[in-house]
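Apart from one protein chain that is not included, each protein chain of the complex appears where it belongs.
This part shows subunit A:
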Amino acid sequence: MNKNHRVQSSRSLSAVEVKSKFGAEFRRFSLDRSKPGRFDEFYGLLQHVHRIPNVELLVGYADVHGDLLPINNDDNYHKAISTASPLLRLFLQRKEEADYTAFGTDSLTRKKNTVLSAVLLRPDTNRKKPPVIISLPRDFRPVSSIIDVDILPETHRRVRLYKHGQEKPLGFYIRDGSSVRVTAQGLEKLPGIFISRMVPGGLAESTGLLAVNDEVLEVNGIEVAGKSLDQVTDMMIANSHNLIITVKPANQRNNVVRSGGGGAASGSSGRSSDSGASYYGYSSQAAAASMPTHIIQNFPVDELESDDEDLVIEAGGEAEPIRRAPSNYSMPSLPRYEPHLNLRTATTSVSASALSINANGTLPTSGSSGSLSNTNATSTTSSPDRAMERRSLEEDGTVITL
């Protein structure tokens, strides 16, 4: 709410308190906010204070959203210093052991606590080796991806927009319209929802994956057929933190083309493409694949619940009666980041099949059929972990209660 307000009030402090953690050890020191210096100096300082002069490090920090972000150049180093409020939490990893998947908005949102705790608390346990690295995160955050390419008809496209933590507006409009579909009764004109406008500079436009007159078929795995424009609007806004839209692009020339042979690996992608053009065909294919159409394969329903990070501010016990300290009470309150409900152990295969668009790669990866069961397994086993993790987080003092 008035987060900015608080940030500004604490920014008057010129010193940035740094808590740097490497393995089980941590060091505390401070930096001058106004003169942060260069990244390589800072890097040397870290090696110095941790007394690991010859260890190659991967430096990460927790940003205001609780995301673990890398520090590897002057820019992001300065960003980290300037946004620290007031504590800058650093996490150092040996470069050879580094888990790159821990970085970035999305991965953290889903697995923040797991990753953080893995980084923080159990650095030496036998973790899975990181999977094939598609691209190093470095300065990038994913902004969008095409997902479930292997289970959707080629005429459809499932786009995920990563709004979380972005300043950019989602930036598109939808409208009512009608589309002709092939049904059992023949051609039929049915009402549908279409993208009507893109806001220049918005997230939707910048991805290039959505366009005006694309027909919206699903929102986060739920079919929009039979729903009113207002209902679909509300659904999209309710899911805006992690919006997954399945569209039938108006322009069908840029569809992902699956090579017939290569598709055999994923088992389900070697379909003929002609029947996929119709909505009916789409449904029947999904039915043939013996799974409900609303399942978004790579991002199962639980996975979507990333908007759980309600901000809880605890007031100080010493606070005066509010009459004397009216609305703009400047009590020392800090945001506390609640561990969210959907903790689970890292299921690396999940994020692997999402394509980072910023990486400019169109590497289709498979492993889709495995991901469902994988998630089911993790969701059932995660609860004891969850309790344990929460407790340990508290012990660690990550939950700041003034």
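By our rule, contacts are C-beta pairs under 8 Å (C-beta built on N, C-alpha and C of every residue); 3 or more make two chains touch, one makes a residue touch a chain; residues count from 1.
Assume contacts and distances are computed from a predicted model.
S.K.: UniProt name of the unshown chain, from "LLGL scribble cell polarity complex component 2", "Trafficking protein particle complex subunit 2-like protein", "COMM domain-containing protein 2" or "D-isomer specific 2-hydroxyacid dehydrogenase, NAD binding domain"?
M.R.: "LLGL scribble cell polarity complex component 2"
S.K.: Suppose we count only contacts with the excluded chain; which residues of subunit A make the list?
M.R.: The list for subunit A reads 1-5, 163, 169-177, 196-197, 204, 220, 222, 227-241, 243, 304-305, 307-315, 317, 319-323, 326-329, 331, 333, 338-341.
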